[in-house]
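Report on one structure; see the data block that follows.
Only one protein chain is missing; all other protein chains are in place.
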Amino acid sequence: MKSTTGNFFEDFHLGRVIHHATPRTITSGDAALYMALYGSRFAPQSSSVLARNFGYREAPIDDLLVFHMVFGKSVPDISLNAVANLGYAECRFLAPVFPGDTLSARSEVIGLRETSSGEAGIVWVRTTGANQRGETVVEYVRWVMVRKRDRSSPAPAPVVPVLAERVAPESLGQAVPPLPPGAWDKTAAGSPWTFADYTPGERIDHIDGMTIEEAEHQLATRLYQNTARVHFDAHSEANSRLGRRLVYGGVVMSVARALSFNGMGSAFHVAAINGGRHMAPCTAGDTIYAATEILECAAIAGRDDLAAIRTRLTATAQRSGNAEASILLELDMWLALPRL
Amino acid sequence: MKSTTGNFFEDFHLGRVIHHATPRTITSGDAALYMALYGSRFAPQSSSVLARNFGYREAPIDDLLVFHMVFGKSVPDISLNAVANLGYAECRFLAPVFPGDTLSARSEVIGLRETSSGEAGIVWVRTTGANQRGETVVEYVRWVMVRKRDRSSPAPAPVVPVLAERVAPESLGQAVPPLPPGAWDKTAAGSPWTFADYTPGERIDHIDGMTIEEAEHQLATRLYQNTARVHFDAHSEANSRLGRRLVYGGVVMSVARALSFNGMGSAFHVAAINGGRHMAPCTAGDTIYAATEILECAAIAGRDDLAAIRTRLTATAQRSGNAEASILLELDMWLALPRL
Partner (left out) sequence: MKSTTGNFFEDFHLGRVIHHATPRTITSGDAALYMALYGSRFAPQSSSVLARNFGYREAPIDDLLVFHMVFGKSVPDISLNAVANLGYAECRFLAPVFPGDTLSARSEVIGLRETSSGEAGIVWVRTTGANQRGETVVEYVRWVMVRKRDRSSPAPAPVVPVLAERVAPESLGQAVPPLPPGAWDKTAAGSPWTFADYTPGERIDHIDGMTIEEAEHQLATRLYQNTARVHFDAHSEANSRLGRRLVYGGVVMSVARALSFNGMGSAFHVAAINGGRHMAPCTAGDTIYAATEILECAAIAGRDDLAAIRTRLTATAQRSGNAEASILLELDMWLALPRL
């Protein structure tokens, strides 16, 4: 067989490093598609003029687009045989990405544990995305339940990595250049609220909803070169548990992040993802709503231009014929805001 | 509340100027998406080589894409609580826009009138889109019926602006560089017809039809960062008068304009929109057809390379199960053509 069905649980060994194919040059075309797919409006990603005012070379690529591109590269090696994407942690954005940059991805296996059923196992990987100069632009840990090729394969010694509950706020903001004093323009950026306005415990309903179409999530997921067949193959998925194609969880992340502009418009940068869980599957036709809870407000060491807010972004879905909304996603993030 | 539900009729005051967020850098990625969404084929927008032959620096951004981008910026401030988009007038395209340009938008309230029911009011705004050098690239008046926050709020003194029935043809063509003699290539441009071939009263059926999908109008409308929830939220729109998502009227404009290439291929530039009315709502599944009526043929002062034709572009929709077509849109425009 020259074609591959991907790695099974037995193929992962602690410490194994996988260099993922294919590197990907990100262009302004990708940024335009990201805008069309989600309608994001954060200031520096939307306007090169504002980006330059804020100290960037030009409009940076949206953080989550970078995340999805790196994640997508890892799919053919890590999660073609995934039963479930269980979580993310310790995700940090470490350098800005601009149109023309080329991203490569590699993953290291940092944990393994067979499930009690003996039919699958949980694999923890730390995935790193680097640009063409070898600088890490994003890194994160994810864990995923992967089918075994053969039920009778022996279980590896279980190793469960200890993961930080949250990224230390002192280390945030490396992907953001120094913001010149007075450069932040509230009106242009579309939000009257600044760091000082947010308080732990506060909840923000982002009001708007967005309904996801099959064509949209497929376009998005292919743009990321994510090859997981569950997102694309209606014929084989007709026999799956859901009975239909599953929307890539990253689409839900991006929709919720874009909706969060209404109330969090000055939080222009995702500095870190402390944790993320997909609580329920999303399928086309779902209308996604988003809400934010402010968890923590923190200074960033050495930065008087920037501060961080830790939020829990929750995405819920309304389905036709269902009275109640389902929670799809909880994303615990550090967002960076200008300190005015 | 940190998130906003937008301005209500009471929030508009005569002379109020609103600077809209967020400026937007337009790229070749946006132009590619516009092509994919509508299939436009006008010569200078399609080919940088032809564009340079015609005196442009490179392929300019389609006029209606510029219009939609500027319009989209105004939506969060002007029309989140719109009951209906009533009309456009005095729209002029004043400078070409190229990939890399950054557009900002502002609107001034120029008219107000409460409706007789006392539940809403009509707001007239003059919206201006400018590039990063502060040059106006497009300006237009639109009026929209906006809900009142509180039925009992007092009505403002009614002010209804006097709007030109049509833009004066002498002032057209500012967005078009001088066309070098002999530069226009009929074969390459895809139309044998020139200015002299069109006669007032003539009607052109553009023949082709285009069916609109939910994913398509959503992609388009997000690309413009237009946030009106009626276009995106199938769940809440299930309870609306239409019972489903409404297609942004600008999508209908662009589909009809693209279809008009067949018969009006040399009319490469929308120089002005004298008036526009959305006569009926468009929803996904509608198949749009277009027809043009030639209203007026005019010289442009100081331009022997360029002339203008005033047309009424009508878009109609066929719906499954409906024998008769509905008129969706009438757009009274000045189009610029080469004077050969």
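For reference, chains read A and B in written order, and residue numbers begin at 1 within each chain.
As a convention for this text, contacts are C-beta pairs under 8 Å (C-beta built on N, C-alpha and C of every residue); 3 or more make two chains touch, one makes a residue touch a chain.
None of the values given here were measured: they were computed from a predicted structure.
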item: Residue touching the undisplayed chain, where the options are B:I204, B:A228, B:A315 or B:M333; value: B:I204
item: Residues in subunit B touching the chain absent from view; value: 27-33, 35-39, 41-43, 46-50, 59, 187-191, 193, 197-198, 202, 204-211, 213-216, 219, 262-265, 285, 287, 318, 320
item: Residues of subunit A (touch criterion as defined above) contacting the omitted chain; value: 1-5, 19, 21-25, 27-30, 32-33, 76, 99-100, 102, 104, 132, 213-216, 218-223, 225-227, 229, 232-236, 238, 245
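To be clear about the criterion, only the chains that are shown with their structure count from here on.
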item: Rounded Å distance between subunit A and subunit B, as computed from the means of their C-alpha atoms; value: 35
